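Sharing a structure below in structure tokens format, with a few things to ask.
With one protein chain removed, the remaining protein chains of the complex are shown where they sit.
Per-chain numbering from 1; labels A, B and C assigned in written order.
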Amino acid sequence: MSKIPVAVLGATGAVGQRFVQLLADHPWFEVKAVTGTERTIGLPYGQGTQWVIPGEAPASIAPLIVQPTEPNLDVPLVFSALPPDAAREQEPLFAAAGYAVATNASPFRMAEYVPLLIPEVNPDHTSLIPRQREVNGWSGFIVASPNCSTTSAILPLKVWQDAFGVEAVMMVTLQAISGAGYPGVPAMSIADNVIPYIGGEDKKLENEPKKLLGAVRGGELTLADIRMSAQANRVPVLDGHLASVSVKLRRAATAAEAIAALETWQPPAICTELPSTPRRVLIYRQEEDRPQPRLDRDAENGLAWTVGKVRPCDVLDLRYMALTHNTLRGAASGSILNAELLVQQGYVQ
Amino acid sequence: MSKIPVAVLGATGAVGQRFVQLLADHPWFEVKAVTGTERTIGLPYGQGTQWVIPGEAPASIAPLIVQPTEPNLDVPLVFSALPPDAAREQEPLFAAAGYAVATNASPFRMAEYVPLLIPEVNPDHTSLIPRQREVNGWSGFIVASPNCSTTSAILPLKVWQDAFGVEAVMMVTLQAISGAGYPGVPAMSIADNVIPYIGGEDKKLENEPKKLLGAVRGGELTLADIRMSAQANRVPVLDGHLASVSVKLRRAATAAEAIAALETWQPPAICTELPSTPRRVLIYRQEEDRPQPRLDRDAENGLAWTVGKVRPCDVLDLRYMALTHNTLRGAASGSILNAELLVQQGYVQ
Amino acid sequence: MSKIPVAVLGATGAVGQRFVQLLADHPWFEVKAVTGTERTIGLPYGQGTQWVIPGEAPASIAPLIVQPTEPNLDVPLVFSALPPDAAREQEPLFAAAGYAVATNASPFRMAEYVPLLIPEVNPDHTSLIPRQREVNGWSGFIVASPNCSTTSAILPLKVWQDAFGVEAVMMVTLQAISGAGYPGVPAMSIADNVIPYIGGEDKKLENEPKKLLGAVRGGELTLADIRMSAQANRVPVLDGHLASVSVKLRRAATAAEAIAALETWQPPAICTELPSTPRRVLIYRQEEDRPQPRLDRDAENGLAWTVGKVRPCDVLDLRYMALTHNTLRGAASGSILNAELLVQQGYVQ
Partner (left out) sequence: MSKIPVAVLGATGAVGQRFVQLLADHPWFEVKAVTGTERTIGLPYGQGTQWVIPGEAPASIAPLIVQPTEPNLDVPLVFSALPPDAAREQEPLFAAAGYAVATNASPFRMAEYVPLLIPEVNPDHTSLIPRQREVNGWSGFIVASPNCSTTSAILPLKVWQDAFGVEAVMMVTLQAISGAGYPGVPAMSIADNVIPYIGGEDKKLENEPKKLLGAVRGGELTLADIRMSAQANRVPVLDGHLASVSVKLRRAATAAEAIAALETWQPPAICTELPSTPRRVLIYRQEEDRPQPRLDRDAENGLAWTVGKVRPCDVLDLRYMALTHNTLRGAASGSILNAELLVQQGYVQ
């Protein structure tokens, strides 16, 4: 098939650069347009962009002229790497104008009828899309990726929810500085330090899993009934969000049973049809000192969940630690996987 | 009064160096002997020691000749900075020979009748000493400091145990690399990384608080009845252990009440008679992004607990974060305070 | 004597906070006024300032109301921690209005008749002040501290210039992130990295030593005749600028002679009369792996030069490495020493 033309909104920022880098050689998508800030509009992308991630602007995209973020782009699908305020304003305009919007931004994650989506976790939530269009009077629609720290912790919860039921979850995250974008965190703040605060993050960590693990029936979503408590910390690590999680199950399970559930879990069948789905989605490591951000974040090109340290918890039932690459699985790659799912399910053509 | 002569066992290692540095100008104690490894025995301390902490060996102690670690030192009180194996072997020999041993090592922390001691938390636990002597047939005795990460988390638990009762505690620690001594953690292991494992630490974090918060009556200690769950992590921070803690109380309390309990808490009266007790033992910070290791570890010369972020927890009852300097309050300074308490209570003369 | 009232201009920034912290207990000076940005004017200093260095705003200064930076403060002496643009505009207004301005800012460092001053290096350069007043028609005057990286390297050059003459100097600096102020360098830029560029720094490193080592006669300064070449690098270190320097001498000297010159050097006599002059101004370390930023930056409360590794250079004549604390000796403390010199020499009363 010929490739689907796509655009990247907010392509000049740190997350936008990741989108551009990852889409440069994508088998299904071809970047035909990029939008950026006032300062960069009218310049070739490769010239207007201060490249802040390793490597360089891809040669195929560097010559594209940066455009304003307005819904007049000749593509059916846009990836949004917009900052929150711009996303809140622009994404509905694009959806209204008929675009499929795969966003990494936060404003509409918890909005009713907007699927908060991870293909390996809840691919059926796209069934909210028709209702979303109807309620808003949009010809297009929005699907959102969760916060990068939510993503890190979620997969074992999904597996155990299906196997045993989940009643309560206590999370402490150790999050990388790249999660704050660029310029983001001043070196003077985080060098030789931990900052036990990330604005709004605890609430996201407490709310988003309830939606991701919720049930969609008849175009309506019911939040999962789980008590949540979260504490997000910024640590001096470049990439890779690590989550320390304790879980109260609805049905008793030993650590061995819980590990077996993780090791035998298979992603939903449709995931195997998506080109970015990694060979191993969930890697369970037996070593008592894994996962570690620097050693595990790049597993499966940054698309795997690495999980370890499942063991009994004397206060709730079980503990574990999980890690994903926050700017790949937790951001740009995650949204690209969402778009692949939309294509495979026929929502984008 | 004239100063009490003391010795530092294992004075040439990283913790030993801290003891030596802190004791150089102590108002009650005077270092008269230092012991060290085979390699350093017979050399002047200032020459045999590879100094690994900022500053230099104190001029008053540098000329002392390093001696073997044997109970023939002409002092009544010894500080032990021995590694675990040496401590397990040597400390009982010193206690048997009549020395008061204030140890920072781990082997006897959980031993029956050995007080696990923090003057601000459980100064009455020294009443185990007579029974310790009797049971072991020792003319001397041992008192131990807790693990440095236990210390970080303990003070709010003590305050709330007295105020509301504590039923269960969930801890995740973010611990500094200096906690592993020197050479300790390879840079290749921890740079741009987190290691979710510290050998034996989770067990210490789960056991030691039960002893510290236990009750001593009639020379017998009853462990506190608290369910504990802990996960220790090493982070790339030089000094300062940070603990993220959730607590289930026995009697309901609001966050405001729990904060008030911390802010109005006063250390036991005897603490005010000890020269190293800081002006402020517990500092509660209102900012939502404190405590932070680099900004708070040196408060009160590294002897304060800095606590913050007390708020409701939807899974247990309350969350908080606490921090202490792991090689000062959590190690050398802590043992020195213990020794001051022993003097003030008459156990050392 | 009663203390001299002083003001800190730009007191709410990172360097300004250092001034405030250091002046809180100064034996000669008392902070009577602080100025700050639009946002902070009218607020108590302790409330308007986001404190970014360890510790807290001093209790004696926290209640002062932040004022606009205008020359209507009731003090004879002001310390300037203004950013470059504000300094360029405001400092002449203060000098014109009769204030003695001890500045840490860059704009007037190389201005004719403005002493670029380090008391231990060129205390006689204050003799430019009368001519500065005359030429500008000012009743006050400006004295400037050098760039913090110039300061790191300069003292051995001064000693050897006096002893042997200096013909050419090659410098490579490894500079701390605090040199860029707050927020300064993004963590995403410097974590696990070196940045071989600091805007304008190479030129400062090549020009300022010629002025510092220049001769003042009859109110006129002659720059030292030294060829200079510099490369400044930012490294992931919090505090402490390290300089690797090679020198071509005018008269031959062995490394042993050059070390002896450093070890026997004494600061100018007037320095001993200044309260902030450290006991040891220049510390020569024999170890082949010193100076190191973390181990040596705090020597003598951050006011010493630590020098090491003097040895032959097969291309020029001698190599050495030198280190100072960039925000103490290289910034706030350096300006305070300059002000003490002005008092002792009678330029401020």
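Just so we're on the same page, contacts are C-beta pairs under 8 Å (C-beta built on N, C-alpha and C of every residue); 3 or more make two chains touch, one makes a residue touch a chain.
On a predicted model such as this, the values are computed, not experimentally measured, just so you know.
Within the set B:111, B:191 or B:216, the residue that contacts the chain not displayed is B:191.
When you scan C:157, C:170 or C:328 for touch with the missing chain, the hit is C:170. For the chain missing from the display, the contacting residue among C:62, C:110, C:195 or C:260 is C:195, taking the whole complex into account.
Only one of A:91, A:192 or A:208 touches the absent chain when the whole complex is considered: A:192. Take chain B: the residues that touch the chain left off the picture are 14, 52, 177-178, 182-192, 236, 238.
Of the residues in chain A, those that touch the hidden partner chain are 54-55, 191-192, 294-295, 298.
The chain not displayed touches chain C at residues 168-170, 172, 174, 191-197, 206, 227-229, 231, 233, 235-238, 242, 244, 246, 248, 288-295, 308-309, 313-316, 319, 321.
The rule is short, and it goes like this: only the chains that are shown with their structure count from here on.
Here B is the chain whose Cα centre lies closest to the centre of all protein Cα atoms. Separating the centre of chain B from that of chain C, both taken as means of CA atoms, is a distance of 40 Å. Inter-chain spacing, taken between the CA centroids of chain A and chain B, is 42 Å. As a whole-number value, the distance joining the C-alpha centres of chain A and chain C reads 48 Å. Counting partners per residue, chain A has 191-192, 236, 238 as the residues that reach two or more other chains.
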